[in-house]
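Quick notes on the structure that follows.
One protein chain is absent from this view; the other protein chains keep their places.
As written, the chain order gives the labels A and B, with residue 1 at the start of each chain.
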Amino acid sequence: MDMLELRGIDKVYRSRGKAPVHAVRALDMAVEKGEIVALLGSSGCGKTSTLRMIAGFEDVSAGSIALGGRRIHELPPARRKVAMAFEGYSLYPPLTVRENIAFALKSAQLSRAEVTRRVDEIARLVEIEDILDSYPRAISGGQQQRVSLARALVRDADLYLLDEPMGQLEPQLRAVLRGRIKSLLAERGMTAIFVTHDQTEASALADRIAVMEGGVLQQFASEKELKGRPANLFVASFIGEPPMNLLEAAVTRTDGGFRLSVGTDMAFDIGGAGLDGEAAKALAGTFQVRIGIRPQKIAVGTGDVRVKVVSNQWLGDQSHIAGDGGGRMLIAVTPGRVAARPGDIVPFALEPRHLHIFGSDGTCLRHAEVT
Amino acid sequence: MARLDINSVSKAFGAARPADGLSLAVEPGEIVAVFGPSGSGKTVLLRMIAGMFEPDDGDILIGGRSVVGAPPERRGIGMAFQNFALFPHMTARDNIASGLRASGNEVASRVAAISKLLKIEHVLSHAPRELSNGQKQRTALARALIGNPDVLLLDDPLRNVDAKLRYEMRLELPNLLRRGTAAVLYVTQDYREAMAIADRIAVLIDGRLAQVATPADIYAQPASVAIARLFGDPTINLAEVSPVAEHGVLSATVAGARMRLGAADGAAPAGACWLGVRPEDIAVSSASTDDAIPARILAITPMHEKAVLLLRLADGTEWLAALPPDVPHSAADDNVFVRFASDAAMLFDRATGLRIGPTHRLKAA
Partner (left out) sequence: MEHSSPAGRVFRGVALTLILIFFMFPIVWIFLMSFQTNEQILRIPPRVLFEPTLANYEALISGQLRTAAGNLQISFMRNLFNSVVLSSAAVLLALLLGVPAAYAFARFKFRLGESIAFTLLSFRFAPPLLVLLPLSLYYQELGLNDTYFGIVWVYQLIALPLILWIVRGYFEDISPDIEHAYRLAGHSWREAFTRIAVPLAGPGIAAAGLLSFIFCWNNFVFALILASADKQPVTVGALAFVTASGIQYGQIAAAIVLSVTPTLLLALYAQRYLVEGLSLGAVKG
């Protein structure tokens, strides 16, 4: 069942003397009950406007929002049954941490014992038990963010909205807290939408990720789908850390397939059998494509692409190797250490089956094979 | 060619002691990352070297000469700031050239050379407010580098640029900084940045240098549990254990399971210890054996192309496992068994936090 449904949402900001800003365009999105969804994009992509329209802090310029079957886009924020954690925390300075969290339960008419029990439970989850009696000004930014999260999650709501919920968390706590919050949301069947610019956070927490750019929803799918089958060049280059290697390639026909040549020193044969009809037709009709390969898919130490190592960085659990191949920079990520120093020539292996192929207009012609 | 020597430098602000007997030497052409949690004194150290304030005690030498008491402009230092600190009323070109005292032709050619290197030639005539954050930081770097200073100080320069640019700069910076012969101190709060950029990392905790070593050594052989927790994402897993030595084998009970921790060479560590195991060293399977800890998967959070599992061990302790993406793994709520190789175990003294015993974790490729 769809818990939240956004239909044909537009948001236009008009201010006198300036051109109107079209922040969100024709957004259609449905979120299922119990699903965790991330709105991911760089600043100005429309993700925060979308969240604020769902919360009720902004009017929709066009379109409708339904939550649990109720039309909510004309209701004031307090009657929408949504809980929100704000990016700037917005804690009440004269209240202690405990009072801040309990304040969110005020309208729920709970007994004092029940309020205490709930506050203690959520406080344990985000590790703020020992600062419950402190005031917001006396705690660190990371702690304030955890209090703000607790205050949103402690409520009973149809939908939980979280604006950059973990950006300021202490790095040592981040991974554990992500796991605990994901487990809490799943256990209670809570539906949540969070806004983030950090794709690590989006992929860690979300069941599905809505990638936005220029006010337009680019793709709304699971992390696996976004990585394996990106809808277009933007999604392909935006998702993935480090970003996908992209190269310009010339297309020539071969027996039963195509050859994609990058400069004079790299060439990939794409068999006709591995291509569906549409992709084959598109490739036949073009001379120039962009090919992409994820850094994790480049094998180092074998293969026939010779690169001059520019940098070789060991990060404790993986190596990042940047190599110059005929003036083109290729980045490879491998789990082990590699004995190569800047200036050395090492072979990189780029297998044709790992290539994503994009047309000149950014549409995806062929995805890499899923392993 | 000048080395930077910091000799038992201390500084106090009221009750806070952001520098407490710091000693560090940086060779010409070497990049040392100063890494530590926020508030550990990284910025104070940098500012004492730059001459924005003077140490209470100790000495700072550049090229063998003490610079304590010398005004900032006479120390031969280039610096890039976290907030860029560009001169807002000057163009990017004038910002970069502000440190040069040379003829017009020479200034022009040097600005051209450095801006080509940093790929900002096309924005030289822009004012800072017209630049993106990435361009601002490149302009600030150009300004710091152009005078070929003896000492380069970089105060978390990539903090305010977006993730993509930060990654690019992480690859580019080491080569850029090594072009000259400056001794480079690079402050950062991101352990990956420190490992990627530096020749050596100086770990600063509460105004003291906790460890100074190469990135690989610090990751594999952290001097203390506090340092082990600062390096690695996800963070290292810890468990309270009391190891015992039997028949030349060191082992300990973790959540009810007997785990081998390697050979017991000599006496077993006395008393209570922290056992540390990095998430990427943990294996998870559905098959039970004696040397496996029973656990339940609470949640799976993909991260950096790995599957990160939040596990609850039999005794309630939470551990994280980071598995390669192509290893098939279970789903949330499954009961599983957790293992780790004995050479992946690190032991730390519970009282002092210091690491005990040898480690054979330096993996070769």
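As a working rule, a residue touches a chain if its C-beta (ideal position, glycine included) is under 8 Å from a C-beta of that chain, and two chains touch if they have at least 3 such contacts.
Only a predicted model underlies this, so the values are computations on that prediction, with no experimental measurement involved.
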Absent-chain contact - pick from B:81, B:274 or B:319: B:81
Take the complete complex as the reference. Which residues in subunit B touch the chain that isn't displayed? 50-52, 71-73, 75, 77-79, 81-89, 98-99, 101, 127-131, 133, 136, 140, 143, 147, 160
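To be clear about the criterion, only the chains that are shown with their structure count from here on.
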Round to the nearest whole Å and give the separation of the Cα centres of subunit A and subunit B. 26
Can you name the residues of subunit B that touch subunit A in the complex? 162-164, 167, 170-171, 174-175, 191-192, 195-197, 215-216, 219-220, 229-235, 278-280, 298-305, 308-310, 318, 320, 322, 324-326, 332, 363-365
Touching subunit B in the complex: which residues of subunit A? 42, 171-176, 178-180, 182-183, 186, 197-200, 203-205, 223, 241-243, 296, 310-311, 313-320, 322, 331, 333, 335-339, 342, 371
